[in-house]
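Removed: one protein chain of the complex. Kept in place: all other protein chains.
The chains carry the letters A, B and C, assigned in the order they are written, with residues numbered from 1 in each.
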């Protein structure tokens, strides 16, 4: 039955109220979070402190079994929690850790789950990712970092790049080739690597949005046997494609604060247009600006309805429409829309949008920073890759 | 030396005046020509009659040697003539015949030139094209129509489709495979085929713009040896790619009335916007419409400057910019811009733009017809093909 | 149920029944034949729809209807879009009939609704005027009180099925001004003295007319709803119909997507299926994306209507998206098909030319975008909870 209303019971309404009360209490007023690319140390500390409060309520692992630090709550409760976090611009849950957790829940051993999930759930342990390599971006199947068994240990060698959050992390999820003979993605395994292990070196890479990504070098890093997540040689389907690659790259089945910035930014730009007068008239009454905003509104609303579609598909198990293409389609659309959105917002605000801070900056410089951040729309797989997957696996066109 | 002015001498100014005086005298006032897709018989008769007047002045072959029915005049005189024909919406010179003539001038024997060029130059003989096949569109190298030598005759068998102007023609330029063993485009030859030869059958195909294209069937059509244009098996480079494929598909080195419709249509839409009031205000003063028109203006002006670039490249022999990419680039741009242009014009004029004729039609229904015609932007090779050639041959990307 | 984007059982039943019905009774040849036929719509097809109850699908049962909900109707419209069924359902049922049901007196409802439902009467709206405006300011056709009559003067354009119609539901203006106040609806017999019809063909072969009103006397009893106060219900009805028009775009888009993906899989050029080329893959996925955006936005608008929520903003967004999709999907399909798609023999053009009509019907993209902004007021992006 068609329904777009997540909280249709008093219990769910109360739950929303509980989440909102927590956010009102715990989010420092006016503080904004720019997630992955924010290298402000004070910001990071506040971010961590907030997560740990969320973790203390067991809301990071809201839907996980209690033995792993969760509360065993329902998907719709998580949706509502995510909505509120998104609306409040709360720091996004530790994104890499959440992907690792998803992998652990599906493919981890009980011991692995017991070992790693509580740390993620409490906010105590941060995870970074080691997927991309200098020669291996969208085509992860071509990676060359390798691991071989030496007795009961895996020995890891290679280099990872563009590692989001790695310099903030204690652990890293690393994809490595475990059969030098097998081609492509058929011999890739996933390892859970403590970053204080001997043989690991990390160098910073600075990006256009003032953030740090990382190069990580592995030189004969010895890992105990239970560092392997899932089956050997099967990470491509089990971890990366089945979960990591998709779940890393929302919209998943619920809104997330990171992507939801697009909604909040549009609101901010609209407010700016209401408050700012050019030639004595609010920008909002300029017919051209109005139409530009309306086209952005359409795209942003389309993205919001795509969240509903993803959730409906995931939870009802029935695909809306004749083909199971929603997730890739949403990703392709979002990745293409995002930079266009940022560009149009800059055009609407005009030449002063380029000022980065201080009293002459528009929107406190947030839009300018957001624009630079939009250059990272490749993260989690380029739009070209999403289109290719949509065309071939989704619509059956030949590879 | 940078110069965008075609007529910088009194002689050239006088020449422009002569062309203009001819057009003023010979073009029935208010008559519009829709070239290849106009199946109005009276229109076609007027079209032919006009061509023959142009032919009588030897202006069809203006730059050809006199012995072939030309006047041996300069490229810049032809540019000026074309400009004026384009501005006056004069019927386009017989487009297929002009391509055949270009091939004859480069690769024909003296006897072939003497035989065919005067008929084209006078407007007496019309040519159609037999290039596309049901299984062979943008990829002409895959064509299957074949010709084999039988004594001193070629015997032609196969089927052509989408043949522009074929039902109006006495002769046809046909590409056929002359070596069944050789792959792709390495065994294609070009034949000059009289359409009254035994074994030829033609069936009409009707298109979305009220026009007729044609299917032509060749059943053991016997052609004398001198029907072959250029070298055997070399048509791909000599005729089609070197000339046909490019010259068929302007902008070549001078403006042409067919593509120049885009300029005239923009003028008409602008006039409409000046004359039409909505809510008491001329459409032209609507800020959104104004900006839409300005973007169309930019594109149309870019296309006009591309004509200059093509001419400069062709006549000075020096490529503007570091790469010889202009022609394919222009074609790709035009083919992508055209349907967008037609779509935007329809949006500007609004819902009444869909009315096809009568007193309630906007712009006499010309825009509506033009919109349908824009669906034919594939003719002469799709934009996708032009992009591919631009990327690989122009910019050196791998095939 | 909380979040669920799937039709319920009744809607699935309607969808499946309609798909089978149109596959059987309205294959594409029927669409082609209707383009050339003298009758404005195939009478047997219309009768078949009447037999299934679809001509009164949302009318109250008391008036011969099925009393179905908006989402039930929405399910039917996806199939009308898929099949291109050349019938006046949108005009006669979703617009004119619904206006009678919403605004009509007991007498008017009793007179027209059962006959519409039975397929015995055609009513069609006469809304647009030469200016091409969709708002209340587009209604300038004058209605002047003259004793027991109103005298109508003016011009309506793009009136579909006017020649077949038993009554036009004509929007007219009483008094001066250009706002919502003054907009009135009248049931006008197109054969009444002073009414003249001029056929105005469009590319979609829709039976459209210019209708010229010259001192047309309409009895006061043929006013539909409050004289001068019809705009709010007219507007809401048009916006609901715009959501149905969007559903047609979604349905037709599925066919265009299938047709184009099939062609891309099977057409070989340069030694391989053209669908292997990324340029073609982008075009095919463009269709899928446009269709998806429209489907989600239209379904959300339909749900808001169904659940009694405010819907004008969401309906406007849906139709804005549908208008773009109508153009973009068919454009992409033609880019993939190239020469063959330009030929009348090939079926793609049937979708393309109708999509062009739908693009501006009941609100073009610009109007709908402006409307969405206006309806959003100071809260154009409401919190998820209220969404």
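We take it that contacts are C-beta pairs under 8 Å (C-beta built on N, C-alpha and C of every residue); 3 or more make two chains touch, one makes a residue touch a chain.
Remember, it's a predicted structure, so these values are computed and weren't measured experimentally.
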item	value
Partner chains on view for the chain not depicted	A, B, C
Hidden-chain contact residue, picked from the options B:114, B:197 or B:315	B:315
Hidden-chain contact residue, picked from the options B:332, B:346 or B:363	B:332
Listed residues B:60, B:190 or B:266, member touching the removed chain	B:266
Interface with the unshown chain - residue positions in chain B	1-8, 12, 16, 76, 79, 83, 86-87, 255, 263, 266-267, 270, 274, 290-291, 293-295, 297-298, 300-302, 304-306, 308-309, 311-313, 315-316, 318, 320-323, 325-326, 329, 332-333, 384, 387-388, 390-392, 394-399
Contact set of chain A toward the excluded chain (per top definition)	132, 135-139, 141-142, 161-162, 205-209, 213, 278-279, 288, 339, 343, 346-347, 350-352, 354-361, 368, 371-372, 375-376, 378-379, 382-384, 387-388
Chain not shown, touching residues in chain C	277-279, 281-282
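FYI, only the chains that are shown with their structure count from here on.
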item	value
Core chain by centroid distance, with centroids computed from Cα atoms only	C
Rounded Å distance, chain A centre to chain C centre (Cα mean)	41
Of all residues in chain B, the ones touching two or more other chains	288
Sites on chain C at which at least two other chains make contact	280, 366
